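A protein chain is absent from this complex, but the other protein chains hold their places.
Each chain gets a letter, A and B, in the order it is written, and its residues are counted from 1.
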Amino acid sequence: MFYRENGQFKSTYREDQQILGIRQDRWFIFGLIAFALLVVPYWGSDYMFRAILIPFLIVSLAAIGLNLLVGYCGQISLGHAAFMAIGAYAAYNIVVHFPGLNFIVVLVLAGLVSALVGILFGLPSLQIKGLYLGVATLAAQFFVDWVFARVKWFTNYSSSGGVSTAPVEMFGWTIDTPMEKYVFILVVVMVFTLMAKNLVRGHIGRSWMAMRDMDVAAEVIGIRPMYAKLTAFAVSAFYAGVAGAMWGFLHLGSWEPAAFSINFSLNLLFMIIIGGMGSILGSFIGAAFIVLLPLALSQALPLLNNLGLKVDTAMASHLEFMIFGALIVFFLIVEPLGIARLWAVAKEKLRLWPFPH
Amino acid sequence: MLKHLALTAASVTALTMALSAPLVSTAHAQAKEQFFPVLSYRTGAYAPNGTPFANGYVDYLKMLNARDGGVGGVKITYEECETGYATDRGVECYERLKGKGPTGAAVFHTLSTGITFALTDKSFTDKIPIITAGYGRADSVDGQVFKWNFPLGGTYWGAADMLIQHVGKKEGGVDKLKGKKIALVYHDSPYGKEPIALLQERAKMHGYELSLLPVTHPGVEQKATWLQIRQNRPDYVFLWGWGVMNGTALKEAVAVGYPRDKMYGVWWAGAEPDVRPAGDGAKGYNALTFMAPAGQGKVHQDVLKHVHDKGQGTGPKAEVGEVLYNRGLVAAMMSVEGVKRAQTKHGKKPLTGEQVQWGLENLALDQKALAALGFAGYADNISTSCVDHEGGSVAKIHTWDGNKWVVGAEQYTADQQIIKPMIKASAVKYAAEKKVAARDCAKELASK
Partner (left out) sequence: MATKKNGPVIALGVVLGIGFVAPLLAGQPLGFFLEVTLGGLMAGVLYSLVALGFVLIFKASGVFNFAQGAMVLFAALALARLAEWLPGWVGIPAGLPALALAFVLATGIMIVLAMLIERIVLRPLVAQDPVALLMATLGVTFFLDGFGQTIWGSDVYKIDMGISKDPTIILESMFQGGILISKEDLVATVIAAVLVLGLAIFFQKTATGRALRAVADDHQAAQSIGIPLNRIWVIVWAVAGFVALVAGMVWGAKLGVQFSLAQLALKALPVVILGGFTSIPGAILGGLIIGVGEKISEVFLGPVLIKAFDLAGGGIENWFAYVLALLFLMVRPEGLFGEKHIDRV
């Protein structure tokens, strides 16, 4: 009833190609952005920013990066947190060696470093694919973890092996409070989301998808596999690198290689599979699911005590594992294409509701 | 595409409101409460060690409520949050708990060096003290830079120093260490790496050869490590492990035939869960112990009487008196004493983190005061100041005899002459990196 597009005509190609073709979508998204930028900063609490929104936004960005690679180009990566680590340590070293550099420049440089390494570890994808490629990326994960733990130069010879960063400054603005961090991250994530959306609609995104759907056919119609795959690795690693740098500088502040462990990589993969492969929206949904579910569970389970059940902290955290695992399996069985797919179906239905014929 | 953000936000708000509603209402009903957050880990690879510590901590708080009705007439409330020894979960728990209770969280024990590193940065704005009793950053002893950190009772630099003193004594003087070989088998994390700086410093002084053998989390893969030890035959092995890593190290030592009495653990590698899995093989193994050795004193009887006998014990009764349980008790005592001390200045009411910081900075617990608390023989003197947030650091060596820990007579104190300059240098570096303005303790004292 409310979600109808009749009466909205597209008379130019420009209109036809816009990202949000339906007026209601447009209003909704602009409203949401206005809400996130103008209302949330004044109304959110520290907990909301630090424990929920900041991690959620940053991992969303990393998930988008991974989705470009896995969902759009069909190349699996089991070690994407390694690229986040590269971004974080690259940013750290850039800041150490070039103090005073604008943080946006630092982010971009960190992303570029990560992209270069991404290309390097993407090279096996020219030879192998599927789970085998997954193992190759696992090699990247463990090797990168090891390098940052062992080679002292990367941590600026810190005695504890961890690194810590100063508050981020740029244009004379110190990004200090959680609210400021949130706003900065939100803007970065929005810009990169828009870029990703345009990438996948454009020539390069289409060549990735062709590669994913059938590599031989793609080659036949003139897509160079090497170019398509390596650009996917590079862009994906770039996103992960930027996300990693923000994770280190704006979320953790101090970190060690364990902050970007294999578990983080697997979680990223969960996000895009639960959220929806080959969907930007899915990356956000998946990130929300994986970030929020454990928090919600760990807060909600002790409430069972109020109902007279005896659930101690240990029991609660075991239950959290179990429910988390069970829900993942549940979603995979119910909708293997991810929650984004459910959303799309709902939208289709809504267009016709309440008169389906 | 950002649609779900609103959904998320909405659901989160709904959730947090739903969750906090009952808490808020109780807080208003009886506002005379002091809230103690408890970061713990009862699951995962480090659960065997995290659980008894958390049980001791919580039992002490329960006991105070039952025996004294709280602290200074203010009822104690607490809430546990599971960190799983992971830094990001620890940060989330901290954010979740820091605002609870009428005045917010009084003081945090992070129970992980990684979480300590992350929270130290936040402490400057949040103004909530962090106690890291026997762990955390060694340089946070310097209260002028680290206003909110309290590594009460010892740091890893101190611990490493004491171990060197001990093996030096065994050799007949630290100068006899020249040419000896010492291997450090450590947990590959900030925790395990902390002592390296000091051991290297000491190696320069005494001329022993230090070899570093990292063990990757969680620490079940140590075969190559111990094969290297078998070949190099170091004179001493220092074990800087946590959780399952300690037990595995002891088993591998048995397997390669390295004498256990040449092995020295830090105080976190010297509890019952570490030696029990190795069975008889752990006999003769030594470790540092600070504050609380195994055993039961007056405070344990109170805990048993007021908590366990009423069927409210957090864990099994049998663990009361074990090393890590006792350390949990002492840790809770430190928090409570900080609050108590702050109450003398600010009155017997719920206090904020900032007020408790003053209390922790002005602790003066001597043996008499500790005996009155029931900790005679189970805690060492703590006297802190603006400059010194450690408050004294002494430890003994205890040895596993196959059934129980036997505490040695010798008492060690860290050599401040070596450690002080290192702390100073490291703290200054931190202050410069983080752009933290150091306090001037002399001036603060004068202004009072």
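Please note the rule applied: a contact is a pair of C-beta atoms (placed from the backbone, for glycine too) under 8 Å apart; a residue touches a chain by one contact, two chains touch by 3 or more.
Quick caveat, the model's predicted, so the values are computed rather than measured.
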Touching the absent chain in the whole complex: find that residue among B:Gly56, B:Pro129 or B:Gly219.
-> B:Gly219
The listed residue (B:Lys251, B:Lys283 or B:Lys298) that touches the chain absent from the view is B:Lys251
Checked against the full complex, the residue among A:Leu101, A:Leu116 or A:Leu138 that touches the missing chain is A:Leu138
Could I get the residues of subunit A that touch the absent chain, sorted low to high?
-> 70, 76, 124-132, 134-136, 138-139, 142-143, 145-146, 149-152, 161, 215, 225, 262, 266, 269-270, 273, 314-315, 317-329, 332-333, 336
In the complete complex, which positions of subunit B touch the hidden chain?
-> 42-45, 47-48, 51, 188, 193, 196, 212-216, 218-221, 223-224, 227-228, 230-231, 243-244, 247-248, 251, 254-257, 273, 276-277, 279, 281
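Criterion: only the chains that are shown with their structure count from here on.
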Take the average of all CA coordinates in subunit A, do the same for subunit B, and state the distance between these two points in whole angstrom.
-> 35
Spell out the part of subunit B that touches subunit A in their complex, as residue ranges.
-> 1-9, 11-13, 15-16, 19, 22, 40, 42-43, 47, 51, 54, 80-82, 84, 87-88, 91-92, 95-96, 98-99, 113-114, 117-118, 120-122, 125, 137, 188-190, 193-194, 196-197, 214, 217, 314, 426, 430, 433-435
As the complex stands, subunit A meets subunit B at residues 28-29, 32-33, 35-36, 40, 45-48, 50-53, 55-56, 149, 159-162, 164-167, 176-177, 190, 193, 197, 251-256, 258-259, 280-281, 284-285, 288, 292, 295-296, 298-300, 303, 306, 312-314, 316-318, 320-321
